[in-house]
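Excluded from the complex is one protein chain; the other protein chains are retained at their positions.
What follows is subunit A.
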Amino acid sequence: MPTVVVMDVSLSMTRPVSVEGSEEYQRKHLAVHGLTMLFEHMATNYKLEFTALVVFSSLWELMVPFTRDYNTLQEALSNMDDYDKTCLESALLGVCNIVQQEWGAAIPCQVVLVTDGCLGIGRGSLRHSLATHNQRSESNRFPLPFPFPSKLYVMCMANLEELQSTDSLDCLERLIDLNNGEGQIFTIDGPLCLKNVQSMFGKLIDLAYTPFHAVLKCGHLTSDVQVFPRPEPFIIDEEIDPIPKAINTDLEIVGFVDIADISSPPVLSRHLVLPIALNREGDEVGPGITDDTEDENSANQIAGKIPNFCVLLHGSLKVEGMVAVVQLGPEWYGMLYSQADSKKKSNLMMSLFEPGPEPLPWLGKMAQLGPISDAKENPYGEDDNKSPFPLQPKNKRSYAQNVTVWIKPSGLQTDVQKILRNARKLPEKTQTFYKELNRLRKAALAFGFLELLKGVADMLERECTLLPDTAHPDAAFQLTHAAQQLKVASTGASEYAAYDQNIAPLQTDFSSSSTERM
């Protein structure tokens, strides 16, 4: 989940904060202090997160495009100038554009808005934006809700009392509401000082930037892992089951399936599964981009030499072209597989299926998947040349069952032509002739289109008269028979127009009698 930090650099952010016994602080400094803490946390514990920095006043500017280089972000914090007034709407619009350009509309993003709770005045102020919210057309839509899945965290360099004294808090709350309730407002507890800013950002870190640790299990083989990005809780049905479901911290492998069988399934999200070595204090030593501290390097080297189940699993999945099916919670599953980023680098990746008993129709119900050793004979065949997947649905779809649709005249004409073509090749095509004839008959009966039956009967009678002298005598018999059967069906009388009853070919025997006739 990429992060966009949106920093208010309007003049009001330069308001001084009285901090006893030290040099004068501005709210801006508190904000920088908090963000520094956030960036430091991410640089050590959340290294793979992409973060961008946007500053805004009445205009907005992308200071740092999405990066994992937290030094650059840190530097940018110290290079911010002070500008004019706060104009949130344009900044949020800017965030929309930046995120969509970089990630499209499907990837969830976290937006961290850092402001002092002075929301501007006049046109472009949040108050003004909200007041005009209902009078907007599609072209000047308010940027919230964001067009991508998002969380909006508002970090206020002000305490609750201060915000409540104006309508700032109400406005900010409406902002979160407009984002479909996705987000949260943080305020400073107690007096404005570095310590309280730290604790506020600490809460944000706890909420949104703590690494997700889990244990990957395959029977007795286990590995401690970090799952990145953090899997988000999911709401299955807002009405029946409105409580968001989170995944287990025990990721239990239940079995394996070939890549061809799992067949590019739809997934909610993808995550890296990075093995970690937990030391005594519970801190992790492990994944991430190479760090310069030597301590960590040597620790990494030691961890690198201890056999790890993830590496084994990854290697075998890659070689065999398989995925491991993993249970994430009650009726929630996912898959583990090897994902190659380039030719050299590959990784263990986990994708989450949509929660539910049957996330992939072609695998069937997950609970009904069992070990092949329980089957009477190996469903994959002795030579591994077949597969029990995909499961066939009970009913075929319309495109797989030759349905009859006569909405366009061409549909009807094609079906009549088919009968006619076969009629001219009687008796060789007797089977197909009757097959097509019965298909037409069934549809005509269902649609109550009896006139068609009569029409086709007339047509077949005419064909009979047009038969060339060289025609086989059976042709005339079959045509007459078919025409007559259609005629009686066209009366709609129940004894002739039964849907399940087919017109059967007339039983003739020309092989024995033909010589006599000659």
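The working rule: a contact is a pair of C-beta atoms (placed from the backbone, for glycine too) under 8 Å apart; a residue touches a chain by one contact, two chains touch by 3 or more; residues count from 1.
The rule is simple: contacts and distances are computed from a predicted model.
Chemist: Among "WD repeat-containing protein 46", "Non-structural maintenance of chromosomes element 4", "Centromere protein M" or "INT13 protein", find the name that the UniProt record gives to the complex chain excluded from display.
Modeler: "INT13 protein"
Chemist: Tell me which of A:M80, A:L391 or A:A471 is the one touching the absent chain.
Modeler: A:L391
Chemist: So which of A:A52, A:V114 or A:C310 would be touching the chain we can't see?
Modeler: That would be A:C310, which touches the missing chain.
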